[in-house]
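I'd like to ask some things about the structure below.
Removed: one protein chain of the complex. Kept in place: all other protein chains.
To keep things simple, chains are lettered A, B and C as they appear, and every chain counts its residues starting from 1.
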């Protein structure tokens, strides 16, 4: 298994890549995000599975993103994602608004190698009006008229996340964050930062194997202790709510954001 | 959590029920199967996810089954499933032959509450000719002609399986046998036999929680040590290959099968 | 005993959850979350509760899609939605004000609304701020519509709208709200003045009932402790725990 540095990991995510990222509670690779900003990544197409927060906001604020696909970007109890809101209002990124289950279903279609997945809901929503890639058909299984939405498969170029534990073979333990498994299955390449690397073979560990992504799906791993800071990581560390509140305040204008970013880039070892 | 006896569990699976059962390597509830035969269950519609072996063969041989939906019934290295083969040839059950991924995808559609799921393959196969419920449409996401099969959702009345461990709340740990999770999600009711019942809350156990079916999906649990005998159970016990070989020999004709069944019914405590 | 406004809202919503097997509570929903927990306690556990992003009040372990799968399986009897704007047809807007996508006000996004609003039988709309800014004649963007034509598969939809001033019940056939109760200290005139959409009046508009002393004690005791798991700041602010 190629174990690389966080900097090298960011270097291997090319400009223009379609990058799938998890929600704020599920292993957000923020050290790697800092490295992406540091290397001045450009034109990323972010796909939140299904929402994002500080990660998307930071990348958008730093000018790394050209397309944002999501069901929501929020700093949760800390309020609005300032850079996201400002950039959307300025019209300087392409927004692909959706709803949580549509992003998950689209990713599952990608995982299954099928061109689309049907979903209930959406009809009559303005979300659907702005998504010409979502098609409405009449359910062929029904004798009565029954319009239903088909969502195109989402096949990210890259899945990027942070996990508690990997082993030397490249297997990655994700605990309860099952969406990370779907992301790795659906993506062409998967880059992971981890809190720890163990010598045990996780796939041969009866208790951990069921929640382990097999190495087959993993492109490279970087060791990044507290790699989701200031967000938390289930079972490892709590969110740093003070820092998240500072971020929320800073994200309201470009200058404070730049200041926060400069301080953080120094602090986060990549 | 209602903890019941194996006999009571079998009593709660009504005649005519659509029952989803796992493959021979994934927690087959054979003690409960003996109890179903004992109570003379009739007209069961078995849905193998996606294949079965001794379990379907026993139920068919005992006259419990009217419809068999599967991608295969086999005794693996022990040879053909004799009662299945004879009954199919006699035309006395309705057979719904399919292919493994179609059964899994149909169940996943049931899990997702969507009416159908597309799948590649099948076109040009005689399986498709005999499944009027499988529809072929032109992929609406493609500009070119692109026929694709839609599989109807499978929503079993009941999922029935055997697992290593449950807790007093009704949570069930399944290890690597992830198909059991999908079965429980898709089925209206889920009955489980288990090797052991623990006082620990499995959903609060960091290592077991990711492979635990939450009690919400579980209708009732019965304690049945070696409840998959003579089949094995991953991480618990190996298959009893001598007994399976005896079964394979017995299944070749109705009389030997009846003898095997009588001996086994005495041996298996329900 | 003096009942705080939040406590009244919690009690009011809890009463709407009677007979529900399983209530799910989304993110940023401390008052609905407390209401669900109160109903769980009042029903002696018959009403099961899943609170997203809690440590001990959730049972989701199959990825970001499981909540939605559960809704589609018919396992979720009640859910809560809100809106930056809510209109008289119960359309909700979680996206922004002005023309999409370059709104002059932009919110976080539609989250799960465009599916859950269709599939959960009893969706309770909750918006504490009751002004002509939030309750509008017509939303600028429909994240999810209040009603759908008959050919659309829609087992679910809006049940009621609870605000800081009153309770409206929703009539799905008429696609119209009906004012049924006004919270103590508020008036019909005030409701009219602050509501941007037309609504019907119930034959018998009552004052929204307050919780009795045992219920209030339950709320301030065990429920306050429970809601501190997902919402520590809220529990501290309202209940001092």
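By definition in this document, a residue touches a chain if its C-beta (ideal position, glycine included) is under 8 Å from a C-beta of that chain, and two chains touch if they have at least 3 such contacts.
Nothing here was measured: the structure is a model prediction, and the numbers come from that model.
Trainee: Just to confirm, in the complete assembly, which displayed chains does the hidden chain contact?
Mentor: Even though it is not drawn, that chain still touches A, B.
Trainee: Out of B:4, B:95 or B:137, which touches the unshown chain?
Mentor: B:95
Trainee: Sort through B:16, B:72 or B:140 and give me the one touching the missing partner chain.
Mentor: Touches the omitted chain: B:72.
Trainee: Which of these, B:10, B:44, B:65 or B:81, touches the one chain of the complex that we don't see?
Mentor: If we include the chain that is not displayed, B:81 is the one touching it.
Trainee: Can you name the residues of chain A that touch the chain not displayed here?
Mentor: 111-114, 181, 185-186, 203-204, 209-210, 212, 214-216
Trainee: What chain B residues would touch the chain not displayed?
Mentor: Residues 22-23, 25-26, 49-51, 70-74, 76-77, 80-81, 84-85, 88-91, 95, 97-102, 104-105, 108, 119-128, 130, 144-148, 176-179, 181-182 of chain B touch the chain absent from view.
In this text, only the chains that are shown with their structure count from here on.
Trainee: Sort the chain contact graph into one of these: line, ring, star, complete or other.
Mentor: Looks like everything touches everything, fully connected.
Trainee: I'd like the most central chain, judged by C-alpha centroids against the all-protein C-alpha centroid.
Mentor: Taking the mean of all protein C-alpha atoms as reference, the closest chain is A.
Trainee: Please find the two chains that have the most C-beta pairs touching each other.
Mentor: Pair with the most C-beta pairs in contact: A-C.
Trainee: Could you work out how far the Cα centre of chain B sits from that of chain C, in whole Å?
Mentor: 40
Trainee: Please work out the Cα centroid separation of chain A and chain C, and write it as a whole number of Å.
Mentor: For chain A versus chain C, the centre distance works out to 29 Å.
Trainee: Please report how many Å separate the Cα centroid of chain A from that of chain B, as a whole number.
Mentor: Computed from C-alpha means, the inter-chain centre distance equals 36 Å.
Trainee: Specify, in ascending order, the residues of chain B that touch 2 or more different other chains.
Mentor: Only 112-114, 209-210 qualify.
Trainee: Can you list the chain C residues in contact with two or more other chains?
Mentor: Touching at least two other chains: 61-62, 65-66, 68, 72, 119.
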